[in-house]
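Yeah, one chain of the complex is gone here, protein chain that is, but the others are all in their spots.
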Amino acid sequence: MSIELLVQALLNGFGLAMVYVLVALGLTLIFSILEIINFAHGEFYMLGGYVTYYLYALFGVNYFATLVLAILTVGIAGVVAERLIFHDLRGRALNAFIVSLGLLWVMQAGAQLAFGVLDKPVPSAFSGVVRGLGVVISVERLVVSLSAIVLIVALYLFLRVSRPGRAMRAVAQDPDAAALQGVNIDVVSALGFGVGCALAGGAGGLLAPLFAVSPAMGALPVVKAFIIIIIGGMGSLPGAVLGGLLLGGVEGLGALFMGSAAVNILGFVMVIVVLLVRPRGLVGGA
Amino acid sequence: MRIRASIATIVMVALVAAAVTATRGAAEDKTLTIGVLGPLSGGAASYGVELVRGAEMRADEINKAGGLKVGNDVYHIKLVSYDHKALAADAATAANKLVFQDKVKFIIGNAVGATCNAVQTVTEPEKVLFSFVCWGTSNLGPDKPYSFRAMLSQWEVAEPFYRWVKDKHPAVKRVALISPNDTSGKDTNTAVVKALKGLGFEVAADEYYERGTKDFYPILTKMLATKPDMLDVAAAPAGEGGLILKQARELGFKGAKGWTAGTNPFTIIGVAGKDAAEGVWSPTNINVKSDFVSATVRRFGEEYEKRYKEVPGVIAVANYAAFDVITKAMQDARSLETDKVLTALTQKPFDTVWGKLVLGGKDTYGIDRQFLYPMVISEIRDGKVVDIAQVLPAALKK
Partner (left out) sequence: MERSAVAPAAGVALIALGAAALPLVTRDSYYLDVATTILMNLTLTMSFRLQVSTGQINMAHISFMGIGAYASALLVTRAGLSFWATLWIGALVAALLAVPIGSVALRVSGPYYFLITFAFSEVVRLFFNNFFEGLFGGPSGLVGIPKPGRLLGLVFDGKLALYGLMAVLCVVVVLALVRLDCSRFGLTAGAIRQADLVAETLGVNVFRYKLTTFVLGSFVAGLAGVFFAHYRQVLHSSDFGLEPMVLLVVFTVIGGTGSVWGPVVGTILMTIASELLRELHHYEILVFGAVLILTMLFAPEGLVALPGAARRLLRRVRARTTAPAGAGLAP
């Protein structure tokens, strides 16, 4: 087993980790503001993918413009979903679970009926590979990872600096105190849900050219997102980043030594271990 | 007010019950109800949907031509399809509904191995003819005389395919294969490995991935480190197979490529990109737009695309052919009794979109219940599927 192979394996794992972190961040944002777990999160990821397919693959709109439009469209869809379905379910996790499950089925079946059942390819915006030191990564993956990092930093700044972002953090920490301070919980909830979904939609748009789009494409990323936020800690942005890197590294290296089923089991074992040793996650505690 | 509400509820329930029973019981005198099962939702939906479409196309053709004439009766064909969501227990319940409620004696179409087993627990005791595309070995056998497979499986295809590779491309010595981690994947890899070893190839890698995976860099890194001459995406469906080929190319793989259990070439070319798909050999692809297929197939492809806005894959064609063959057997038998239809099926070859088709496979399964038809080996050149060789199964060589 050469060093190059190990480095390539690690690079494989890290390569797209940041995009899954985006999905995870959306999920954890919704959880911290509304105290519910949105199981339909993967379907918003899928929506972002299909918006990208239509705008970029079919109509030829510029890739980055498409990405922005995908993020906006899915964000609006999220706000609509929150207003219509989720806003009365604050804190009612079990009911929200059932409702989001229903939404998942509606969106997935709807996508299949609207878009067809076959995988639809999206052309790569960037071609070529980068080789160096015996390892290789495609230019496409590099751009996608960097874009994801840019979005994560943007989210961080948004939550830190902007008024709506600070309002979201206030609600996440203590909704009653925030309300007393004059924060409109309803608006923050809708906005938070929208931003959470927008992040998933952005991830879907980023990965569409790499992985093609299909109605069921949201299932796997959402499982990864769950693992990431448990490892990193729910409600923690740096935790999600750390969780993403850890999961990516383990999956990348794991694939070298064991079969895919074993690698999957490893991910869940990590979840169990973290929940037992540090239930708040490695960085969590916020 | 409560009493009024109760009365209203009772009336409503009665109306609904009446509506449901009315739509169900309204079987006309000469209607032949045929069932189709499959995963119509979720990750495996493309299989189920193609099965239904293939059956629909043939059923509509027959109905438009005046119905199915069996003996002295003419039947209008009615298709009933249910979604089993790739879950075995669901498939059993759906099969129960088809057999006992819809009174179906023919189920033409099912996919996903475990569900086939579940359906067979219902169809075999009731002597219901069951045709499927599941690849599991346990699905065919002398204890299951009413079941048959409508599409060539790996047990028919792997050996002739790799014999051709050995013959025409002797430089290929080490083969790496990858399939999804389910029944068809397991069976495909087992069959391919057996064929490879029997022909003197070296198996560089024999890998599985979880269905739904899109990022194959980790597993490909391991596989390509074994320096294979050929990469076979075996039982991977078109979308995932395309991703594997695309990513293998990015990682620097330049060797030969195969798709032993290919289904829809357009999708794989689309997803992999022309360059990564260049040179892929497949013994099961069908390209309905190729110059090499008959006019019937080409017309089928055009009609299908017009109607469903998607290009048909091999599963749609297989079920179209299965529907065709079984209805023809009914006519030959001059009866709808499954025993008689079964006899008619095993008696002689049929002319289908595949060419000549016959039931065989006794050596492998102990009973002749596998559709055998000419296997066409194709190569993808410049984004198009080109047929380059034809292999006849032994039973058709007479």
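We just call them A and B in the order they show up, numbering each chain from 1.
The criterion applied here is as follows: contacts are C-beta pairs under 8 Å (C-beta built on N, C-alpha and C of every residue); 3 or more make two chains touch, one makes a residue touch a chain.
Here the structure is a predicted model, which means the values were calculated and not measured.
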Touching residue (missing chain; options B:N117, B:S147 or B:N264): B:N117
From B:L32, B:V99, B:V297 or B:A318, residue that would touch the chain that is not displayed: B:V99
Absent-chain interface as seen on subunit B, which is shown: 20, 23, 40-41, 49, 52, 81-83, 85-89, 92-94, 96-97, 99-101, 113-114, 117-118, 121, 136, 138, 181-183, 185-187
Absent chain, residues of subunit A that touch it: 37, 85, 88, 92-95, 97-99, 101-110, 112-113, 226, 230, 234, 259, 261-262, 264-265, 268-269, 271-272, 275-276, 279
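Rule of thumb we're sticking to: only the chains that are shown with their structure count from here on.
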Length of the line joining the C-alpha centres of subunit A and subunit B, rounded to whole Å: 35
Interfacial residue positions of subunit B with respect to subunit A in the complex: 41-43, 45-46, 49, 181, 207-210, 212-215, 217-219, 221-222, 225, 238-239, 242-243, 250-252, 264, 267, 270-271, 273, 308-311, 313
Residue ranges of subunit A touching subunit B (in the complex, touch as defined): 5, 8-9, 12-13, 15-16, 108-109, 112, 116-121, 123-124, 129, 136, 138, 207, 210-212, 214-217, 219-220, 251-252, 254-256, 259-261, 263-264
